[in-house]
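All remarks here apply to the structure that follows.
What you see is the complex with one protein chain gone and the rest in place.
After this line comes subunit A, so read on.
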Amino acid sequence: MTERGVWPTVRRRALFWLPVAVLAVLVLLAAFPGLFSSVDPRACDLSASARPPSSGHPFGQDLQGCDVYANVVYGARASLSIGLLSTLIALGIAVVVGTLAGYAGGWVDSVLGRLTDVFLAFPFLLGAIVVLNSLGRQSVLAVALVLAVFSWPVLARMVRTMVRASRDAEYVQAARAMGFPIRRILAHHVLPNAIGPVLALATLTVGGVIVAESTLTFLGLGLRTPSVSWGLQLATAQSRFQQAPHTLVYPGVFLAITVLSLITLGDVLRDAVNPKERS
């Protein structure tokens, strides 16, 4: 008889280990960029502007003559931290709202459900543009917060559905009959069984948020110099693509790999926790 559960299912899949390995490297990049590049990303030599890859500069130099490789390495931190931070905030909001709505039901559910719908109905990009423009200062935290505000509703819906499903399960009814306080029932019986699919979805969200950050930065609304981020690199490189394609290609490839890994990982996890949805 084969083992059941998420871990035994995923650990035999190559599609699980591949993205995990890639993400591990990226997290290392973000945490210790100095290990991967001894070049200061802000040491720039204008006379070597837009020079293609050469020895000492494996990815070439950008318009300002800065090392593209060093910028890609240091840029991982901004992109990943915004992705993680924003998803964590969104997850926090989603768990609170979703659990409340799912467990309480009735009018609470209706009110919170409509609230979620309001946020879902709001065009994300438009909302982010309005908020970031009126904020003025654009730090990693501000961008993460704005992105979180617009990405929690999907997660909250998922939490609500899962909580509703396990609310009436027999073990929950038993716990209730034994007179456990609600907090304990939620924390020990409902949430542990509801959270799996939500985490899988959250992994997908991280990828989405990273893309959204790049989009906003590309439009001049996200991070700004002197921050180092992939979105910023893409924004400066786009108008010079024909003269210096390497300044666009390398950060673009890193961004694509990161997002692809996160999406693949999210898919694998979702398949494992919820085989019915497997396509």
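Throughout what follows, contacts are C-beta pairs under 8 Å (C-beta built on N, C-alpha and C of every residue); 3 or more make two chains touch, one makes a residue touch a chain; residues count from 1.
In this text, contacts and distances are computed from a predicted model.
This complex has a chain not shown, and the name its UniProt record holds, of "ABC transporter substrate-binding protein", "Tryptophan synthase alpha chain", "Dehydrogenase" or "Cupredoxin-like domain-containing protein", is "ABC transporter substrate-binding protein". Checked against the full complex, the candidates A:Ser49, A:Thr161, A:Asn193 or A:Thr215 give a single residue touching the omitted chain, namely A:Ser49.
Where subunit A meets the omitted chain, the residues involved are 42-44, 46-47, 49-50, 63-66, 133, 136, 220, 224-226, 236, 239-240, 242-243.
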